[in-house]
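Only one protein chain is missing from this complex, and each of the others stays in its spot.
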Amino acid sequence: MTQFFLFVGVGMCALVLLCLYRATYGPTVLNRAAGISAIGTKTLIILLLMGVIYDRIDMFIDISMVYALLNFIGCVVLAKYLETTGEVSC
Amino acid sequence: MEVTLLLEATENAFRILQRAREHAVGVLDTAVEFTAEETRYCDEKRCRALFTGAQRKKTQIHNFVGTSIILFAFWMLLSGKFDAFHLGLGAICCTLVAYLFHDLLFANVRVGDMRIVTARFIAYIPWLIEQIVLANIHVASLVLRPKMPIDPQIIEFKTKLETDISCVTLANSITLTPGTITIDIKDGVYYVHALSQKVADDLNAGEMEDRVAHIFMEADHLYVQDVLDAARIYQTLRV
Amino acid sequence: MTRASDDVIIKALARLLMPFIVAYALYVVMHGHHSPGGGFQGGVILAAGFVLLVVTHGLEQTRKRMSEKLAGVISSIGVFIYGGIGALCLILGGNYLDYGKLSKILLVTPAEARSLGILGVEIGVALAVMAVMYIIFFAIFTAGESPEDDGRAE
Partner (left out) sequence: MLVKDVISILFMLAGFFFFTTATLGLLRLPDFYARLHATGKGDTLAVLLSLVGLAVYHGFSLTSAKIVFIAVFMFLAQPTATHAISRAAFRCQIQPWTVAKGREK
């Protein structure tokens, strides 16, 4: 069972690398924001899988909750900043 | 001769006096009427101020207690330690947070119809999850086909929903259902990005809007609870 | 600074989530000694909650709950709590932040005194970190022009 979670985690890391392409070469800053938001949700699951594999899920669940929270807040703040300044075409 | 003149003059003087007296009485009467009106108006105003003050105080206390209870349940879920020390810490923290943010969690919510809204909302969730699964299968089928058959467009429609929370529920439901995301809301007009003509037509049919309006009881008996609240508070004020 | 635009969705979500974010931050602070986290992390989450409130509800709504002056006072109180507990340990004859010595005045066993001392230090650190982050964010967001300073500057 642990091995299955390990494989899922490795696959998730591969997906994060694919998202990283969008976050790096995305044509504008908005595409980068979308890519980073997608990376955040995948990282949330990777953290929980690490918790299951190391058998310390009660500890990792707090970390992943904070990660979800900060991902959301960062996304909203970035959107608000881009909307106020209007510098979206770089 | 002089006597008749004198008599006439006296009569004239009497008549003028009489008219003046009538006039004065009329003025006084209107003055009295005005004063009565003024007092009644003042009374009404004070009564209304008292009434709204009492109502606001009552909702504030309700909000404070409700927020504290919900936060304490949340704290116990997080903490997992049920000894007196940690529960005491939790009580202190929750009271502090509820004092700071008591007007945020329950803004524009009437206490009476909470239960019906919650029950209907829970009944709404399975339909929403079914829609989300359909949406994902739609996206997956689009992406896995080599030639993506999409025809994106932005559509606008005006909503009939009034309160904030129902607008939010409708917007997030639109985002989660197949082929559409909410882009903007301006003065009750939704701007929705749709992936193809078919989903745009589905959205314009307005099935989801009717469901959301049914959840938050916007179509029927919106003001019954207001009347009930007002009657109760007036009664306590009069006694 | 923030336009009075009708961003109903983000506003309503922030309204719903805000008490839970702050309660979670306080949980992270209070349970720092037997789960991950502690003063610094809890303070940062608290400050992030206030940042969300500023971004969605505007400056005035946030100032009503905590003004910049109050934040300055809170940051000083946080540093004072941290330094005070450390100095108290020095006075009671231990090293700096040697919590075991606190058992003489708290009337508990040294182990419990250590736990309570760590809790106190963490509360101090969290208050200081939260207030300083809040002040930094306000200074950036208003570009250094605080309306509270207007009277004194002229």
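Order of writing sets the labels: A, B and C. Residues in every chain begin at 1.
We adopt the following convention: a contact is a pair of C-beta atoms (placed from the backbone, for glycine too) under 8 Å apart; a residue touches a chain by one contact, two chains touch by 3 or more.
Note that the coordinates shown come from a computational prediction; the quantities given were computed from them, not determined experimentally.
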| item | value |
| --- | --- |
| Visible chains that the absent chain touches, using the contact criterion stated earlier | A, B, C |
| Footprint left on chain B by the chain that the document does not show | 77-78, 80, 132-133, 135-136, 139-140, 142-144, 148, 150-154, 171-172, 175-176, 178-179, 181-184, 191, 193, 195 |
| Touching residues on chain A - with respect to the absent chain | 1, 4-5, 8, 11-12, 15, 18-19, 21-22, 28, 30-31, 33-35, 37-38, 41-42, 44-45, 48-49, 52, 57-58, 61, 64-65, 68-69, 71-72, 75-76, 78-80, 82-83, 86, 88 |
| Residue ranges of chain C at the interface with the undisplayed chain | 7, 9-10, 13, 16-17 |
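One rule holds in what follows: only the chains that are shown with their structure count from here on.
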| item | value |
| --- | --- |
| Overall pattern in which the protein chains touch one another (line/ring/star/complete/other) | line |
| Whole-Å gap separating chain A and chain C, where each centre is the average of the chain's CA atoms | 27 |
| Rounded Å distance between chain A and chain B, as computed from the means of their C-alpha atoms | 37 |
| Interface hub residues of chain C, defined as touching at least two other chains | 24 |
| Residues of chain A engaged with two or more neighbouring chains | none |
| Residues of chain B defined as touching chain C within the complex | 67, 70-71, 74-75, 78-79, 81, 86, 89-90, 93-94, 96-98, 100-101, 104-105, 107, 164-165, 167-168, 171-172, 182, 185-187 |
| Residues of chain C defined as touching chain A within the complex | 2-3, 10, 14, 21, 24, 28, 35-37, 41, 45, 48, 51-52, 55-56 |
| Residue ranges of chain A touching chain C (in the complex, touch as defined) | 58-59, 62-63, 65-66, 69-70, 73, 76-77, 80, 84 |
